[in-house]
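With one protein chain held back, the other chains of the complex are shown just where they sit.
Our next item is chain A:
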Amino acid sequence: MPTTARAVLRRALRRHPRRLGTAAVLLSLHQACEALVPVAIGLTIDRAVATGSLPALAACLGGTAVLFLVLSQAYRFGARAVVAAWYRESHQLRVELAGRVLDPHGLRGAPATGELLSIATSDAERTGRVLEAAAVLVAGTTALVVSAVSLLLVSVPLGIGVLVGTPMLVGALQLLAPLLTRRTAAQQADVARTAALATDLVQGVRVLRGIRAEDAATERYRRTSATALRSTLRAAGAVGAYRGATVLGSGLFLAAVAGVAGALALRGDLTVGELVTVVGLAQFLAEPVGLLGFAGQKVAEARASAARIAGVLALPAAHEAGQVPRPGPAELHLRDVRAGSLAGATLHVPPGELLGVVAPDPRDAESLVALLAGRLPANEGSVLLDGVDTRALAPGHVRRAVLVEPHAVVLFEGTVRAALDPAAERDDAAVLAALEAAAATDVVVPAGLGLPVGERGRSLSGGQRQRVGLARALLRDPAVLVLHDPTTAVDAVTEEAVAAGLVAVRHDRARLCRSTVLVTSSPALLGRCDRVVVLTGGRVTATGTHAELTGRADYAAAVLR
């Protein structure tokens, strides 16, 4: 994996040698032919139009036809090759980034979601574009050389003048560009703010309606939109001035070239056709010079994007590779763990136990859950699975044995069935049984398991989402299941059903092999636990059954309501 911007770009250029080579050759040919079109027009006027010779006309038009044929086919296949290389490189980068983010060994210091997304989309796109820039660089240079040779063949002083003048003209316009960029950047920011506000207000439209704030919101949007309009109009002045300057520059340049070439022609030093060629080439030259500027800009953008990509690719893994031990009963031990707010927590979860954890300080609950999920490393002490430190085990193995369902349930888009059983390993009966145990059958009645859950489960209510998440965890049937406040969005009636379902599925007395850790303060759940521990100040301060502990004032304060 490349770990610097330069390495990312270098690998991009090396990864597609055939396509890039083809593109450079064909696009150069295309640019050379474009440069020859004014020459062909000049020749035709000189040899055929001015003379009236039919064979000459046929020859000229035939020659021009061949020129156009070569020109268009070179572009057609050259551009295809370069775009194929560019898109493929972007795709490969995107897949690598996704692979890194979704690495089973975790990622230490991963950027925020929004940033990762923009890296995987626009930065991958811009980095891949370095291939296009490379091909264009070669093609633009070729066009410059062909134009230069053509001009010098017609007239040496004129050729030199045009060759010096064109880059100066393009350069002068490039100097104006930052002015324009500054104005339009402010304008784009204002427009983006307007767009973001509209989306935000519409997303919260029900909330607005609940408190009758539609008019206030509309008024706020109107003000923001008016501000954006004002800065857009200011920028329009700059854009107009820039376009005017561009037109003026190229117009005056044309006047100068036509003046000198015309003077030479009037003296008889240049034919009419040569005059046309020079004027045509002077107009054409702006194109390759512009292409070179474009390529330079794209390379700079690609470098900045490649640096961000390299930053993600170079992130260290959160876990070592680790070994896969022989299957065991999945007995869990925490020994003097310090992690997050945990300060020397010791805990034993024997196979088959339904353990309740009450943490009056939510930070203790968060830390314990994050530790068991492998998101938070232990600074001191250790987490043992069947007597082996989990740091020495393969992360995939630990997660298959110990499943932590996060409190904020995330369901992936698709049907309810796919949300519960993404790999489609279980039959409908098993899926329905899991929904039943999580008291979530109301979600699929009457729509059935094919009901779409929408983006991140948004089409479900909070309570439904929570119970579907629970059903998913029950269906997975891990040796150790850790649930964090699994019934907070569920009404009291349903909570009771959830508690009963959980015990029936995982703690049926006939099979004593599954253990469950419930991090909760719900008496309905705690009442069914085999044992309850209290976490205070980052360590276990009390152990007993729910009934035994209710006598303690601190426990009652945390749990009873």
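The rule we apply is simple: contacts are C-beta pairs under 8 Å (C-beta built on N, C-alpha and C of every residue); 3 or more make two chains touch, one makes a residue touch a chain; residues count from 1.
One rule holds in what follows: contacts and distances are computed from a predicted model.
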Undepicted complex member, UniProt protein name, chosen from "SiaC family regulatory phosphoprotein domain-containing protein", "Ion-translocating oxidoreductase complex subunit C", "ABC transporter ATP-binding protein" or "Transketolase": "ABC transporter ATP-binding protein"
Hidden-chain contact residue, picked from the options A:1, A:156, A:272 or A:513: A:272
Option touching the unshown chain, where A:204, A:327, A:450 or A:537 are the choices: A:204
Residue, one of A:84, A:163, A:449 or A:542, that touches the chain absent here: A:84
Option from A:127, A:390 or A:494 whose C-beta touches the chain left out: A:494
